[in-house]
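The structure under discussion appears below in the form of structure tokens.
Heads up, one of the protein chains got dropped from this complex, but the rest are sitting where they should.
Our next item is chain A:
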Amino acid sequence: MNIYLPIAEVSVNAFLVLGLGGMVGVLSGMFGVGGGFLLTPLLFFIGIPPAVAVATGANQIVASSVSGVLAHLRRRSVDLKMGVVLQVGGMIGAVLGIAIFNYLKSLGQVDLFVTLCYVVFLGIVGGLMFIESVNALRKSRRGTPPKRKQRGWVHSLPFKMRFRTSGLYISILPPVAVGLFVGMLTAIMGVGGGFIMVPAMIYLLGMPTKVVVGTSLFQIITVTAATTMMHAITNQTVDIVLAVLLLVGGVVGAQFGTRIGMRLKAEQLRILLALLVLLVCAKLALDLLLEPSEIYSLSPVRVTK
């Protein structure tokens, strides 16, 4: 069954999009990530114009994050105060990101830049996560307890604030910076940024693991919502029909994913996620390195009425 998307102005197979949403939902349920970093490239692949894919991806993440954060709120594993600080940074970052996105769009380099961002960040995050989880797996086999986190330069900065839920007393500068950075990525890459936010919270801010996912989801809602609005207003590229199809698939998939995730060990899960991230990264990198079959590309200048 084909569905014509009113904003993307392409006709897509509804089951294909539902399936994509479902697949990404399964992964996000399994690993506790939004899945935007997989979804957006997949949307490119099925022929959705990149600008629409990025904006609609952001809208889709709003839904999955709302769903996730409600579950975390019940378990009291959301640091609301830290979330707000991250959001302040995130908003500034999103505005900057949209500006960069629109500037690059006018230069015709937006596709390249988005792909490069993906390759770089997926490569770094996937690589680090893989090394770290392999080490953790080895250590847990040997039976030595994991090393306690050290307090580094992050804790010597000014403007300190107490975050009770996280049990932290740190400067607000690092969280604002992390939020800003991730907000920028959200606007440019159409991702929630959980895959960067989560490691940054654990390793950079030293937050306890149990509040990390909930807090990250909480901040992602606001930033992706702001991004959706900004894309809707400046580019008119949010496709509600596409978003709804992805949502339905994603919501159902996430529930299956959660079940699968509960049967695996945390370290195994992390290795799998790292491999997945590296796989997507390798695919995108190859596209940049190998000679494309079509070296020309078209971008029609739609005259909006």
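By definition in this document, contacts are C-beta pairs under 8 Å (C-beta built on N, C-alpha and C of every residue); 3 or more make two chains touch, one makes a residue touch a chain; residues count from 1.
The rule we apply is simple: contacts and distances are computed from a predicted model.
Missing chain, UniProt name from the options "Heterotetrameric sarcosine oxidase gamma subunit", "Putative transmembrane protein", "FtsX-like permease family protein" or "1,2-phenylacetyl-CoA epoxidase subunit PaaD": "Putative transmembrane protein". Taking the complete complex into account, A:66 is the one of A:16, A:66 or A:260 that touches the chain left out.
The residue from A:117, A:244, A:264 or A:282 that touches the chain not shown here is A:244.
What chain A contributes to its contact with the hidden chain is residues 1-4, 6-7, 9-11, 59-60, 62-68, 70-71, 108-109, 111-112, 225, 228-229, 231-233, 236, 238, 240-241, 243-244, 247-248, 251, 254-255, 288-292, 294-305.
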